[in-house]
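A single protein chain has been omitted; all remaining protein chains appear in their positions.
To keep things simple, chains are lettered A, B, C and D as they appear, and every chain counts its residues starting from 1.
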Amino acid sequence: MKIKTGIGILAFFTLMALFGPLLIGADPAATSEAGLQGPSARHWLGTTQTGQDVLTQIVYGARVSMGVGVLSAMIATVIAVAVGLVGGYVGGAVDEALSVLTNIFLVLPALPLIIVLAGYLPQRGVASVAVVIAVTGWAWGARVLRAQTLSVRRRDFVQAARASGEGPLRIVFFEILPVLLPVIATSFLATVVAAILAEAGLSFLGLADLSTVSWGSMLYFAQNGQALLIGAWWWFIPPGLCIALIGTGLALVNFGIDEIANPRLRTVKARRKARA
Amino acid sequence: MRFLARRLGFYLLTAWAAITLNFLIPRLMPGDPVELLVARMKGNVEPAAIDAMRRAFGISDASLWQQYLDYLGNLAQGELGRSITFFPTEVSTVIADSLPWTVGLVGVATLISYLVGTSLGVLLAWKRGTWLDGVLPAATFMHAVPYFWVALALVFVFGVTLRWFPVSRAYGLDVMPGFTGEFAGSVLYHAALPAVTIVVASMADRILGMRNVMVTTLGEDYVVMAEAKGLTSRRVMWAYAARNAILPNITSFALSLGFVVGGSVLTEIVFSYPGIGSMLLKGVENEDFPLMQGIFLVISLAVLVANFLADLAYVVLDPRTRQESE
Amino acid sequence: MNVMEIRDLSVDYLSNSGAVHAVAGVSLDLRRGEILGLAGESGSGKSTLAGAVARLLRPPAAITSGSVTYHRQDGTAVDVLALGGNALRAFRWKELAVVFQSAMNSLNPVSTVGAQIDDVLRVHVPGMSRDDRAERTTELLKGVGISADRRRSYPHELSGGMRQRAAIAIALALNPEIIIMDEPTTALDVVIQRDILHEIRTLKDEYGFAVVFITHDLSLLMEISDRIAIMYAGRVVETGTAKELHRAPRHPYTLGLLRSFPRLRGPREELLGIPGTPPDLRALPTGCAFHPRCGRAMAECSSELPVLDDGVACLLNGGHGLESHDRS
Amino acid sequence: AGKSGSSAPPLVVHAVDAGTFQEDFNPYHLEGVNFGTSGMIHETLMYFNKLKPGEITPWLALKHEWSDKGKSVTFTLRQGVKWTDGQPFTADDVAFTFQMLKDHPQLNRNALEIAGAEALAPDKVRIDFEDTSYAKLYNIAGNSPIVPEHLWSKQQDPVTFTNPKPVGTGPYTLSKFSAQLYEMEKNPSYWQPGKPEVPLLRFPAYTANALQTALQQGEVDWAGAFVPDIQKIFVQGKPEQNKFYFPPEGVVTLLPNLTNPILGRPEVRQAISLAVDRDKIVRVAERGYTKVAHPTGVPMPGGEAYVPPEHRAAAFKVDVAAAKELLKGVDPAKLRFTLLVPSPFTDWVNAAQLIREDLAKVGITVETRGVAFQDWVSKVGKGDYDLSIRATPSGPTPYFQLRSMLHGSLAKPVGEAATGNYERWKDAETDKLIDAYAATEDEAEQQKLTQGLGKIMVDKLPTLPLFYSPAWSQFRTDKYVGWPSEQDPYAMPSPYTSPDAAVVLLHLRAT
Partner (left out) sequence: MIVLEGRNLTKHFTAARGPRGRLGRKPPVRAVEDVSIALRAGSVTALVGESGCGKSTVARLLAQVYPATSGEVLLRGEPVRAHRGAAFRDYRRQVQLIFQDPFASLNPFHRVRYHLGRPLRIHGHARSSTHERELVAELLERVSLTPVEQFMDKLPHELSGGQRQRVAIARALAVRPVALIADEPVSMLDVSIRLGVLRLLERLAAESGLALLYITHDIAGARYFAEDITVMYAGRLIESGPSEQLTQEARHPYTRLLLDSAPDPDRVTPPEATRHGEPPSLIDPPGGCRFHPRCPVALPVCSQEAPERTELGDGHWTHCWQAR
């Protein structure tokens, strides 16, 4: 149920990001003299101060926001998998060093670090923002993966594969990695949420590329244009809501995965059938 | 004590890493604060004065290694240099002025969020299958809402529309800071919305985290046994289940502090709260290296200290680690 | 003289893929002061039955039918399944205590052994002073062979055997009438297991409580129990005294079990075992659940559900021994 | 004194965005120094009204006299002026101030080439320069606040001195300071008798954001800020009371990088200029807060004397057909440019968008690229761009603005950071005009030379003026009247401009 709702939300936004722009066609940055109009048949979600169509921006913004989220989560996950699996499987001094590195990145407060790094970024395009977010966001996944690798490595089937003569690479990629897929998926999804939030935060602070339309930059402009003060709720609510919804979708899928892994977490429709 | 000694060692190493990172980032990145200053001053300064200003800001051409040594030396004396934005104010002064606000706001809000969130998580796990499950979707949603959006929404509803709460600054304009009831009241009144923002936005994580661990704990034999012993539900819930479920949550709580601090940066900015977050943004906008570095360092160290405290709490709360410390 | 009577008790685990009938129509008597052994393979519903009796089941488990009656010493009968609130709390531990399989998991890891005994006393004997409680705690621990200074130890500071003893001490705290022991020694060394079994017997003789002893180790049960009930797929298929079961098992499953245990002494008899695999509780075979594995199944076995009659639930057997099984 | 002497209400002013204030009242600090330090506390020798180029008002100095071919200037000082601690203001203070600037180049933000300063008499002071400095009179007299020698000479290091208890000659003194609010009260012994009328100024700290709310809720009497929707947020249907006045302060131009071979061709620039609909940019991107620039780039009205008479009535117009015609000889494949804008400047980002749309109509492909502010500064400075948008501030006369836009000495080779002339305009005639201006004291001559520059702007389009940078100012007339207006532009109306803000305050009258 949860997982279905989650997947539904994600599918909706993914489709919107992929095909929405094709359907809408219009330029999200195109201005017009019909500024600050409330929702209407022409502009379903109204317009911004400079007459840009909010719906068009939301649709295009989905690409950037989700793109940054997915891209940085991918980078972060690759780092996390590499660090976590290598550390957990190889052990010894390598593991020790990687653990310290991981822990350092784990305790350093990410957003301030992102802000500082982004503040220095000469180019604030989607890719560089994604990289900055990834650089500060891989540690959690690496830590979880390392712990899991350590425990999986000791599991009998890994020992058995070793005993039957499998090489280390094959063990890591064919025996351990598949078992960790749910964990990797969970950590990936969690990183996507974190990255989308981080991108939104950065754009909101004006530290990302404001000439590309993302939900974060929409909020920046809404805030700059004092959408709240002038009552232009249609300008300010949709981007935030989209971020929150997508986060909710990802979280729901994540909880679904957790529940599959740990059935105790399932919510039960209780006691109805209990004794009379 | 061995456990704590090791942790302490780790934190010192991390602190060193943060300090060094802090030193390196601005030097590896392009940009010249003075040029920016000139660009921003819109003609109030003649470009010919650039060199002189560069000297005034202590921008040095020494070797990287020498700069690093100087930096460490200055740091050891608590000197973080002078802010460019607030020249010639010392960065340490800027931080000293703003830090208490952040510590107060984030501290209190986090405490509330932790206490309420943990309790709710416990309750939610305990009352699984009742109407309380309805809190879950809400918590899931809140878990993904950006801090600043919550802040903006609160400003809109309670500040702009209803006008119940002030929407900026830390205390009333006409209140002089001091140990007076008036000042304290004003501070609390002004902190209300920002604190609620942080509580609302960070609590969901605590609720969900605690609930999940708690649910797992509830299946443990010792909880079933406690119930079998005929103890009251309250006692089973708190002294047995929650008391154990809290342990794994302590670490994640400490680690999540970094996120809360990050979120509070955004919150402060929305509420024009004179804390460290507003200062950080100011520093970044103005390429104020010394200020950014100082603030990032202070935030990092604060999070480190919080983590160490969490480790201490863990040792106190979990007898199994205590034994290691013989 | 029954201290507890279970009649036609059924428990289901509700799930999306259909209900699991973990306990199906079980009727059982527990006599005052006896050790009743409950044997059966993994998943046959032993723990579920115990949980139902102790009212410890949580959703998705649901008791779908039956009754559990507890008889106080003074003759009053208590409907256990109807207990609620304070009455239930008082019933638990004052009348019925439980010892779980693994003591490591059944003791609260963050509180001392003494505190966990104290907890029980404080709740159930409100008038007791602190010192009295401390004294009683010491006494109980001594009773199971743990020195008084261990009162302040945390579970992880004790060895497995000591923890198991501590769990028994907690069970004894209020002199209950019934103690349910769910695989209390599986995780232990056989030498220690032996010590603990001995201890249980001694304490039982001293205090006179009845024990429900759950395990899948039939040979262990035969040694310790007065009477034994064998469960298969949620049902009790045979009950009888340990001697009867040992000498003359009447259900083919019981016989199969007995013949699966290698013996230490005497001639090396052939072990026969039981062919096939245990059934899926969600889709039980019709009729007697054992019939697909039973060497002597008849046509009726797959259609007719045998009821427990005179200690055995098998169509083959109208009360006579299956075959002589006396080997001593 | 303010509270006891007068019943007039205090004026709440917002000049610069700040979350908190630092206790810094050193008028020579660039940032962090609290607004009002120059002008209200520390005064300059003269006042230059940028809205009426050439209008100079004697202030602490009554007159000036050049000598030594512009390498020396002597000021005659006003008599009877007192520092707020009661000490008299003398020529020594002025000499000290300029000597200090010479000794501490870090403070010398005007880069004055001071050779020395000498008090000739209590009311006469001479300042010597290394080079001809006629053109720098504004910087010397209009932008160098005078500090008291008797207090400042005791300071070890004026560079880091924060002057927490400022003593000045101005109309106000600091009466209260906290991190979120400072107040200035009227100087009772100010040298302009009976002035100012406003007894108390309150400066609360507002961030850009908080200010909007404050404006909406009527907390602020005088502000200088960008307000996204001024009608809704500030005017609120009361135009007679909640007023605003956004006079031009410099010009925003579309910078073509002239080292680009295509953009180096005048007909291409001409075509671009013809294609861009500046009216629309002003309406949509600038929300109508400003006006389309005069083709010379000179702020109008006010700058008429500096504009060649034949161009005074000139205005930009859109002519797509003509633009296309001009581009006939250019390979269309080469008409592709990137337009670099600092992404935090959201109005420019929008303007860039409109320019892109307009240029597309004449076959020029433009890719707009928003970059970080510092990246933009560095790229434009080094000439690493095709097209960009940039503002050039105005000075006391249009010459300053045109010099900054066009002087050949400022055009650095590509790759080196320039401090002006970012389009890299190299033209001997232009340089001659500019150099001649710096070498003369004669105002009529200066105006003529500036007109020459205006002609070059119109004919050769070295950079394409778009619209004026507006100076922001919002004020409420319920407590005080007498604010500057288009009819009476006696000073810049923005509270963040000094010393103009002090001049405005001295004009205010209680209602």
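Annotations for the structure displayed:
Here, contacts are C-beta pairs under 8 Å (C-beta built on N, C-alpha and C of every residue); 3 or more make two chains touch, one makes a residue touch a chain.
As the structure is a computational prediction, the values presented were derived from the model and not from experiment.
One of C:His216, C:Arg235, C:Arg250 or C:His291 touches the chain omitted from the figure, and that residue is C:His216. Of the candidate positions A:Gly8, A:Gly38 or A:Pro178, contact with the hidden chain is made by A:Pro178. Residue C:Ser42 is the one among C:Ser42, C:Thr76 or C:Ser129 that touches the chain missing from this view.
Interface residues of subunit C facing the missing partner chain: 41-42, 145, 159-162, 189-195, 198, 202, 216-220, 222-223, 242, 246, 256-257, 260-266, 268, 271-275, 277-278, 293, 327-328.
Contact between subunit A and the unshown chain involves residues 96, 99, 155-166, 174-175, 178-179.
As a convention for this text, only the chains that are shown with their structure count from here on.
Taking the mean Cα position of each chain as its centre, C sits at the greatest distance from subunit A.
Across B-C and B-D, it is B-D that has more C-beta pairs touching.
Relative to the centroid of every protein C-alpha atom shown, the closest chain centre, again from C-alpha atoms, is found for B. If each chain is reduced to the centroid of its CA atoms, subunit B and subunit D end up 40 Å from each other. Centre to centre, using the average C-alpha position, subunit A and subunit B are separated by 21 Å.
Among the residues of subunit D, those touching two or more other chains are numbered 209, 213, 216, 374-375, 378. Each of the following residues of subunit A touches two or more other chains: 121-122, 206-207, 223, 229, 268, 270-271. Listing the residues of subunit D that touch subunit B in their complex gives 19-20, 22, 24, 26, 29-32, 105-106, 108-111, 139, 143, 159-162, 178-181, 202, 204-207, 209-210, 213-214, 216, 250, 373-375, 377-378, 381, 391, 393-395, 400, 404, 417, 419-420. Note for the complex: subunit B touches subunit A at residues 10-11, 13-14, 17-18, 21, 25-26, 29-31, 128-130, 133, 136-137, 140-141, 143-149, 152-153, 155-156, 160, 208, 212, 215-216, 218-219, 255, 257-259, 261-263, 265-266, 269-270, 280-281, 283-285, 287, 292, 295-296, 299-300, 303-304, 307. Within the complex formed with subunit B, the subunit C residues making contact are 54, 56, 59, 88-94, 97-98, 100-102, 105-111, 119-120, 123-124, 154, 156-157, 167, 170.
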